[in-house]
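Let me give you the structure first, and then I'll get to my questions.
One protein chain is absent from this view; the other protein chains keep their places.
Each chain gets a letter, A, B and C, in the order it is written, and its residues are counted from 1.
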Amino acid sequence: MAPRVARQGLRHVGIEDIRKPLTVLRGGRAITLTATFGVTVDLPSSRKGSDLSRNAEILAEIVDRTVTQPVQSMEWACSEIAKELLVRHPYAQCSRVRVSATHFLLKGISPDRRSMEDYHLSAEAQAMRVNGGPPSLTRWLAAEAVGMTACPCAMSTARDLLLPDYPLLSDPSMATLPIITHNQRNRTRLTFELHEGVEVEADDMIATIEAAQSSPTYAILKRGDEAKVVLTAHRDPKFVEDVMRDLLSSLPKRFPSLPDAVGVLAETWSEESIHKYDVVASHDTTLGELRQNASA
Amino acid sequence: MAPRVARQGLRHVGIEDIRKPLTVLRGGRAITLTATFGVTVDLPSSRKGSDLSRNAEILAEIVDRTVTQPVQSMEWACSEIAKELLVRHPYAQCSRVRVSATHFLLKGISPDRRSMEDYHLSAEAQAMRVNGGPPSLTRWLAAEAVGMTACPCAMSTARDLLLPDYPLLSDPSMATLPIITHNQRNRTRLTFELHEGVEVEADDMIATIEAAQSSPTYAILKRGDEAKVVLTAHRDPKFVEDVMRDLLSSLPKRFPSLPDAVGVLAETWSEESIHKYDVVASHDTTLGELRQNASA
Amino acid sequence: MAPRVARQGLRHVGIEDIRKPLTVLRGGRAITLTATFGVTVDLPSSRKGSDLSRNAEILAEIVDRTVTQPVQSMEWACSEIAKELLVRHPYAQCSRVRVSATHFLLKGISPDRRSMEDYHLSAEAQAMRVNGGPPSLTRWLAAEAVGMTACPCAMSTARDLLLPDYPLLSDPSMATLPIITHNQRNRTRLTFELHEGVEVEADDMIATIEAAQSSPTYAILKRGDEAKVVLTAHRDPKFVEDVMRDLLSSLPKRFPSLPDAVGVLAETWSEESIHKYDVVASHDTTLGELRQNASA
Partner (left out) sequence: MAPRVARQGLRHVGIEDIRKPLTVLRGGRAITLTATFGVTVDLPSSRKGSDLSRNAEILAEIVDRTVTQPVQSMEWACSEIAKELLVRHPYAQCSRVRVSATHFLLKGISPDRRSMEDYHLSAEAQAMRVNGGPPSLTRWLAAEAVGMTACPCAMSTARDLLLPDYPLLSDPSMATLPIITHNQRNRTRLTFELHEGVEVEADDMIATIEAAQSSPTYAILKRGDEAKVVLTAHRDPKFVEDVMRDLLSSLPKRFPSLPDAVGVLAETWSEESIHKYDVVASHDTTLGELRQNASA
């Protein structure tokens, strides 16, 4: 085979969709996640190919050994892998590591109804080689929670539709009665872009998301509990726009110690019950901008 | 390579996950579906391997040519392919063809709100060689529709929860006021097992499914329309059990000309808004049994 | 709401797609799987609805507690849940539990190349109420492994195609030289249907599958290792039909203590490198039949 002129450098070369058990310590307990990784480095124009077996070796060394020696977090593992990639690929200038996993928290509508609820976490770390020093790291941590939204618009028009048949609805004592509307499964994701040394707790991100939905949802709901969740959601009906704004505006208070430079991406999907498609909203900003808006 | 003793016959050998454009005639118009096929035949113990290129050739001949010469239906194409498989694999005793595709119907909450709504169709045909005659055919046709369900149980407990704060709810004039509950996207599938010569219209199956849900759903809903869909659903709240029973009990009237021997599989999934998981129900029976139940 | 006449019994009512961490003991170590469950019971015609919150409660009790008290296996958890479903749904005659999860084993082409390789396990348990005794249990355990297949047919025709240009290929010393062919990712699943009291080890099922493919595959392969895997696969080229037959014929020797009544389902998918579609084969039989074939 004739040698190719390796003139074109490439941004990312590596391996993807590789699954590994990753054990992290949370609250003193070892928790094993089934994590899916993607790891790449850039390839300079001077080099024909990337040595991909090193990627699999690094994952084996850093991730596989967590089964016996748990690490502090998924995002910590990401950063370690990103830095080690630059060590083992001396020709590369930058590396990227992505990981995602299902995550569980013990939650319930009341203490005796608690069970493991599932969430979704993902993280990314990019390491960039810096002359004469350790690599520069940028990290992203994303948490995703499924909750419930109830539509304020249909609630208002349903009231108008019902009024002629149920005139008592206009009685002052009924002013706050929650009216029927469509409600649905809502999936919301919050992503922070964090510079080195800045840490954030994924469970706090999940709690922040759930507070921005019309209601959290639960695996165990006995007869009376269902009505409570329904009432909670209908007392706080929200468009996807409201979920986004409430989530964004809550961040300054919820994460007071995070610096202004932290990047924020918020995304929400409502799997509409009255349509076959999803209603979506998203926004990206920084904690600094959100703080300015809050004080405006 | 040493020859293997080909002692073990195999039930199914073939190809799967092969995509083709399939053009069918509906209401005088040619409609092109993006269909995904799987085709297999059995392999007798006397033969080492199945000649798989014939499967791809048959699909090319029967399906590809529909682009210029549309056929009557997806299930007709299935049957033709199943029969042709036995012609081209003379060693095989039976063949199986499966196909699935997204299907569109023009629907709306009112004539001026109509748009293309998406459904899902799938079909299967099995041909069995019969001594001295044409092969025996069994076919399955499945239609799937997404609609809405509202929960009757949470509606009842929500009334109890609201009563203390809104005593007017107990006024006789409010007896039929629909009360808040959780509602959600519901996906329901109806499958008929049909012997040769028995035909059924997929669009009638879709209409039957939508009638069994709390409400159909629509792509275009203007302000007032949303409340109407919400009200329709809350006037007819249904558990998945109710969707199943209403669907099954409607079949004798909806399909009077289908014979008793027609097999029926009904399945429903409610993507609960108050849980992160789905609530499901399913049942299999025959039209004959459903007719007996109806007259009991 | 008018009461419905609850005349139609239903085969399956329950919840699906519910994720839980499930901790099992393997080789003295606790391993946590991210498992997805579906649990249903039948609903008699005498009863309007199934009490679904009991399903979520049973999962919480049996599965969530494994985090602190690991159980012996995924299939054991299935059986326990199936039996408990009949206790908590006294109106039900049968229950069904399904679970699936990614599973990891430490493997490598050599001891110093070992890393966590991913496999897929699933299990099902059905419990049937028996008059005056404990319920009757039927269980299914399935293991799935990704490996490699190389095609014997294209290898043979490639030799014919190359011969005119490379006449030395016909030299006797070259008779066993492995020739180029297409090779690809192959996914094979083995399912056993087991009556109560009959146990089987999932890792043995995985080893049996990998022995039936042209070669297992590995996460870590250094330069020379790749050629070894390639050579292993090309020394044992296999059609999907061969994978099936070799898998089926190996079962009597691999599982000598399993009774004849054990049901067997074998399925294989080759994600062809020369086609955009998959080549598939499957067969269902019993261990008894396979033993008869082996001794014929």
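Just so we're on the same page, contacts are C-beta pairs under 8 Å (C-beta built on N, C-alpha and C of every residue); 3 or more make two chains touch, one makes a residue touch a chain.
This structure is a prediction, so every number in the text was calculated from the model and none was measured.
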| item | value |
| --- | --- |
| Contact list for the unshown chain, restricted to visible chains | A, B, C |
| Contact with the hidden chain (one of C:130, C:161 or C:261) | C:161 |
| Full-complex contact with the absent chain, from C:66, C:188, C:217 or C:285 | C:217 |
| Touch list for chain A against the chain that is not drawn | 1, 4, 6-19, 38, 40, 43, 48-50, 52, 56, 152-153, 155, 237, 239-242, 244-246, 248-249, 269, 275-284, 293, 296 |
| Interface with the unshown chain - residue positions in chain C | 117-118, 146, 148, 151, 153-154, 157-158, 160-162, 166-169, 171, 173-174, 177-185, 215, 217-219, 221, 223-224, 226-231, 233-234, 271-277 |
| Contacts of chain B with the absent chain, listed as residue ranges | 18-21, 31-34, 53, 56-57, 59-60, 63-64, 67, 101-102, 104, 106, 114-116, 118, 219-223 |
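The criterion applied here is as follows: only the chains that are shown with their structure count from here on.
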| item | value |
| --- | --- |
| Most remote chain, CA-based centroid, reference being chain C | A |
| Rounded Å distance between chain A and chain C, as computed from the means of their C-alpha atoms | 32 |
| Inter-chain centre distance, chain A versus chain B - centres from mean C-alpha coordinates, in Å | 35 |
| Per-residue multi-chain contacts in chain C, two or more chains | 18-19, 56 |
